[in-house]
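The structure's right below; bear with me while I get my questions together.
One protein chain omitted, others in place.
== chain A ==
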Amino acid sequence: MSPGPLKNLVKSVLLIPNGALKRNLTAEQVKADLVTLGLNDDKASHFADQWKVHYPALSRLAVEQTLMVNQLVDMEWKFGVTAGSSELQKVGSIFLQLKLVVRKGNTTENIFMELTLPQFYSFLHEMERAKASLDCFS
């Protein structure tokens, strides 16, 4: 068979699982749809069984493909002690430096920032509150 018609054929075949995934159909509904479309019974049941097995993985993949704006990809950190400066020979204050890697379109952007100790503790506190809120909803 030549590649052109084969491509169109495969595309139309893939429409069925894509549509089923989009509308969160159960295995029985998929089987009923396939039978209506003219597929014979045992092939439809086989497909429905495969659907039941692979449905969680497929839906997870679809969720991961959902739009995420400025997705945080990675975070690196270091903290240390300021030993001295041009104004003060002995300083001894603690600093924390964060590098956030954010995905913007196809490339990633690095964002650097520095936090003092009190800022770090309030940042941690806010992040824990956000996590508690997220946990409530899942």
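Heads up, the rule we're going with is that contacts are C-beta pairs under 8 Å (C-beta built on N, C-alpha and C of every residue); 3 or more make two chains touch, one makes a residue touch a chain; residues count from 1.
The working rule: contacts and distances are computed from a predicted model.
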Chain not displayed: protein name in its UniProt record ("Dynactin subunit 4", "COMD9 protein", "Protein AE7 isoform X2" or "AP complex subunit sigma"): "COMD9 protein"
Sole contact to the chain not displayed, among A:Lys11, A:His54 or A:Lys131: A:Lys131
Given A:Ser12, A:Asn40, A:Gln89 or A:Asn106, the one touching the chain that is not displayed: A:Gln89
Footprint left on chain A by the chain that the document does not show: 21-24, 59, 62-63, 65-72, 75, 77, 79, 82, 85, 87-91, 93-98, 100, 102, 111-117, 119-124, 126-131, 133-134, 137-138
